[in-house]
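Let me begin by presenting the structure, written as structure tokens, before commenting on it.
Every protein chain of the complex appears in place save one, which is left out.
So, chain A:
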Amino acid sequence: MNWHAVRAIYLFEMARTKRTLLQSVLAPVITTSLYFVVFGSAIGARIPEIEGVSYGAFIVPGLIMLNLLTQSVSNASFGIFFPKFSRTIYEILSAPVSHFEIVLSYVGAAATKAVILSLIILATATFFVPLRIEHPLWMIAFLLLTAVSFSLLGFILGIWADNFEKLQLVPLLIITPLTFLGGSFYSIDMLPAGWRTVSLFNPVVYLVSGFRWSFYGSADVAVGVSLAMTLLFLAVFVGVATWMLRTGYRLKP
């Protein structure tokens, strides 16, 4: 292992966050706070409890998941896209680093940022709603697994995208809608039977459901299924990223 290289890339990526602290941390925190004010207090007060949890508290896991997914994808995709765009990627490609080390450092940094942000949002949430976490270790496990999986997806997008538009397109057109429709703000049990079946094809449902289970012990789908799906995403994304690096797809002519 070339640990010096992993450390160099990881710290470089983390330093990028520090430079853009306002945009990276403050913006999501403010956005989430607005969600709590609007959905938690203003509207939430008129919505009955869901599975014994107040609506404001119910949406916390979904909101965190929403941020975790978008941040993982955008951090990781930008992290690898930008050196490609500015052509400084030559350095990474010519360095004695393995594919695993490249993924570990870029994805590791993106996942770290996304997890830190999620914890900040979790802390913010405690100011607005009463929270309880029944399975804290599982909560951390789902957080980490999801962050790594979707940072990998971001990494894949960053390699695939050859312009800024494409880089924005996937998060905007796919990730965000799937997250909103994935039970972040409601239980899919509340949906009519037909839509409930459709929802089961939305991968985000499994992520949100498992994560919410770690908070309140109730879930839309069995927690084992959530875990299995999360691991499946991880495996698929690992496979695609490995294939890209091995063939030099859009990196090496």
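FYI, contacts are C-beta pairs under 8 Å (C-beta built on N, C-alpha and C of every residue); 3 or more make two chains touch, one makes a residue touch a chain; residues count from 1.
Going forward, contacts and distances are computed from a predicted model.
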Protein name, per the UniProt record, of whichever chain is missing from view ("Methionine biosynthesis protein MetW", "Phenylacetate-CoA oxygenase subunit PaaC", "ABC transporter" or "HprK-related kinase A"): "ABC transporter"
Options A:Ile80, A:Val97, A:Ala110 or A:Leu181, residue touching the unrepresented chain: A:Val97
Chain not shown: contacting residue from A:Thr88, A:Thr126, A:Asn163 or A:Thr197: A:Thr88
Hidden partner chain, residues of chain A it touches: 2, 4-5, 7-9, 12, 15-16, 19, 83, 86-88, 90-98, 248, 252-253
